[in-house]
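All protein chains but one are shown in place.
Here the chain labels run A and B in written order, and each chain numbers its own residues starting at 1.
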Amino acid sequence: MIAFYDTNLVLIQATLSGLVLALAIQVPLRMGVFSFAGAGSYGIGAYLSAILVLRQGMPGPVAIAVAVLVAAVIGLLLGLLIFKLNGLYLAMATVAFDLIISVIAINGGDLTGASTGLYGVLTDFTTGQMFALTVLVVGLVALSERGRMRRRVDAVRDDPELAASLGINVRRYRLVAFVVSGALGGLAGGMNVMVRTAIGPLDIGFGLIVLALTMIVVGGSRSWKGAVIGAVIFTWLPDVLAVIGEWQELVYGVIVAVAAVFLPRGLYGVIVDLTKWLGRIRRKRRTGGAEQPVDAPESVEPERVELDNTLSREQGGEVARMAAQSEVS
Amino acid sequence: MNWLAFGRSRRRSAPVVMVALATLVTATACGGSASGGSADGGLPETIKIVSINPTTGIVAFAGAGANKGYQLAVKEINASNLLGGSKLELELSDTKSEAQTAASEVSSAVADKKVAAVFGSVSSTEAVAMSPIAQKQGLPIVYTQAGSSGVVVGDFTYRATPLMSTYYPILKKYLQQQGWKSVGIIYTQLTPTLQEIGSKTLPDLAKELGMTVTGSIATPATTQDFQAPIAQILGGKPDVVAILQVGASNPTAMKQLRQAGYDGPVLGNSGASAGNLKPAGADGAGMVWPVDFNYQQASSSSQKFVKAFKAEYGEDPLNYSAEAYDAAWFLARSIAAAGSTDRKAIKDAMAKEAAKSSTGALGEGLTWKDQTIVVPGVVVEWTGNGEKLLYEAGAQ
Partner (left out) sequence: MQDLVNVVTLGSIYLLFALGMSITWGTIDILNFGHGSIFMFSTFSAYLVLAETSLPLLPVVLIGVLVGAAMSLLIQVVAFEQILKRAKDKRTAEMQILIGGIGVAIIPLAIAQHQTKSNPFGLSESSYQVGTWVIGDIRITSIAALTVVVAVLLWAATAIWLKRSRHGLALRAIGVDAETAALMGIDRRRLALVTMAASGGMAGLSGVLFTYSLGAITPESGDTLLVKAFACIILGGVGSMLGVAFGAYFLAAAETVVLTQTSGSWVEAVSFGLIFLVLLLRPAGVFGRKEVRRT
């Protein structure tokens, strides 16, 4: 166990920071905000905390805290500027934001180490602290996926007009998405640079966006559990594939493509379907084959009830009824 | 650009670990104290070395070249009696041109007590991620290429490739011969090495020779088309143009320079070697660059290497292989001097070894300064279908 931990320490750390990064992209997506600014925040978090440690001699955790705060504020400012944009136009604006962060990193002279980047960021920040922080933010994100909060978020995403008519301040929710994304991105970057000790311009490019998106889409885009699944798979898969040898890249591509094509709701969706299916079989046995009425609308609009198992039976029924009504209207 | 570059790694295959364990047990049985995988009585039967280098991805050409040099050297070392009957066992580990994987691999090597030392990555980006780990955990690591700062960070880290900035000034002789009075520079921001040459080393050299720099343009990593910077630089009417770019950009820049009407020689860098200029055809002819090794260089130790390399692989060696070859011999000599595979002992022996002058594939009179090798270097010119040796700095 200890040997496994030592040998794979870098991968374990990469899984944690990858997970937080994936959440930084997933949280806004779940609110219907197509923003990739989390990747830029990752760059801000990584560079800023590295600079604070190297130039100001700050302890690691403090530097991370400052970086998270700054990244969140920048996220808010960015949000105020562009929250009116929609869909892929918003995506493009945030991609531009990310690329500009990269250019600043490469042109920052001694402050950012130009094309070399910053290295030798040695602090007392431990993997244990990293684990605790990750669990904390995952817990907070998970809370936002429950009960009233979840229904409000779903409404903001699926039907902003309806949400507004129900008295939900849509604009505020969208701004919160930017802030949370900024803070999460900053945290992922800050933590990663502390354990990796180095950061360079090539580490914060377009690839971050692609990686986070791949994790989310293949893992499951509507739940933090999907992000966890995605982060674990895409950190460890290449390692597992190494046995194949020289064609591993090709197999990797095939796996991503196949997952994207055949698993519309990601691996988490498959797990939900499986548990549901098992539950149904059990119920069938108990009731002697009679289908539960709740299941009918589910098959029409599974999107809205996919998180059924996190809700009580009644809430699930309520959501399903709402879904059925909106089908009619 | 590799997009999915965040969490890649390659696992050491299980059988090797098993073998390592088995030998560890044997060593313990007959040698007493076996911490660090070594026996007090001397060297174990096999000494495990790992080359952590990219053999896939964007810097695969350099990593693959380095591995050829390591393999050849290990073969020769094992055939010689340098290690007194002990054999080096070289394991190749692919970083896929990704820093994360490189860091992960070096952690695995640290954890594998059987590993005596590591050959570090040719890529600076990967190397700066590896060095703190190796240094902190006390694992000897010898790099080739990896010219940025932050690679050599302590007494466990060595670099068997000279910094380009230390041998680039041998171009001075060529510049004087040509009698140019001005130079225009186009350099890439992509690598720290070329950024340093373009923004500092070459302008300093020009200043020393009384040449004026008519213009200097830094191109971003994503630039593929050089018409605009070339037009701008040629507008300053320099006597000579310097193109400091990586791989594919060299043939493009040469082609577009010729199309823009510039026919003179072009100052370059070793990124243009390895046949990278071939796609430019005749337009590529006339690029001149200093390099730490060329297969035509005269010294007998270099020629001995070239001959062995040709016999092994059926082709002329590139500088990547020559550097790796010398790195492997340097490490082997250190292990022999240490008489142990204890990592600390190897480190101490490397320090002593680096204080001596040696001969190798890179030539004669090789020395080390601040744990980085220093070589005389040579200047070559691309003729359109091959490299022509102009002069050797060491032969002056």
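One rule holds for everything that comes next: a contact is a pair of C-beta atoms (placed from the backbone, for glycine too) under 8 Å apart; a residue touches a chain by one contact, two chains touch by 3 or more.
Computed from a predicted model, the values in this text were never measured in an experiment.
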Contact partner of the left-out chain, one of B:N81, B:Q232, B:S300 or B:T367: B:Q232
Among A:A3, A:I100, A:L166 or A:L278, the residue in touch with the chain that has been omitted: A:I100
Residue, one of A:Y47, A:W236 or A:Y252, that touches the chain absent here: A:Y252
Residues of subunit A in contact with the chain not shown: 32, 34, 81-82, 84-89, 92-93, 95-97, 99-100, 102-104, 106-107, 206, 210, 213-214, 217-218, 221, 246-247, 249-250, 252-262, 264-265, 302-303
Where the unshown chain meets subunit B, residue by residue: 1-4, 56-61, 64, 189, 216-220, 222-225, 227-229, 231-232, 247-248, 250-252, 254-256, 259-261, 274-276, 278-281, 283
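Operating definition for what follows: only the chains that are shown with their structure count from here on.
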Residues on subunit A engaged by subunit B in the complex (per definition of touch): 3, 6-11, 14-15, 18, 21, 103, 106, 114-117, 119-120, 122, 196-198, 200, 202-203, 205-208, 210-211, 214, 234-236, 238-240, 242-243, 246, 248-249, 252, 256
In the complex, subunit B residues that touch subunit A: 1-13, 55-56, 94, 96, 99-101, 103-104, 107-108, 110-112, 124-125, 128-129, 131-133, 136, 148-150, 153, 189-192, 195, 220-221
